[in-house]
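First, the structure itself, so that you have it in front of you.
Chains shown are a subset, placed as in the full complex.
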């Protein structure tokens, strides 16, 4: 099964492809450092410069937050949660880390499959 | 099937019961007004003054956000996401409303079942 990977769209030539890649890509947004035993906010967002549709037959139905091979949390959305208009879906998870993490997000588009973010290293002290 | 309902713990006599009710109750935190077609942040939090355990056999495994009879989103967590220590689990959903909402949150504890928040009315213009 193919898992699509994030690609830096600044290196992509065609506008249509930039759009397609960017609006499906999952992004992990968080601080680079965390304190062990304290709540730590991690935003998972789908798309950066381009927005993804929220149509009945084409929407982002779930995102997952992974730490290496461990799945920490999954958020599932219905069609229409983004108002049936293009948007950058986002969700903020709050986790409590104990040691260094390598965070990865997955986003699933009901038409274009599974997309995996770049890995984000978090140093935990 | 019993769905436990939020109760105002200021009216509860016994400390043990205040603790039990508070740390299992789901709360919806958001602004009272929203703009149609714009992203609107809704925090679902479990517990207010008291924290819930995050043990392998006793933790909050999911929360759901409902608008009336419509389920907008569900977030599922693994045991340990809160660092295996007591915490107020929280997650921020971002939804795009089109008309007035009546938001309700559900929280599921693997030992003590399903808990439903009070309803929060949001005026959408």
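Here the chain labels run A and B in written order, and each chain numbers its own residues starting at 1.
As a convention for this text, a contact is a pair of C-beta atoms (placed from the backbone, for glycine too) under 8 Å apart; a residue touches a chain by one contact, two chains touch by 3 or more.
Model, not experiment: these values are computed from the prediction.
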With 2 chains placed, the number the full structure-file assembly comprises:
4
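As a convention for this text, only the chains that are shown with their structure count from here on.
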CA centre of chain A versus CA centre of chain B: separation in Å?
23
Tell me, which parts of chain B touch chain A in their complex?
36-37, 39, 54, 70-78, 81-83, 85, 87, 89-98
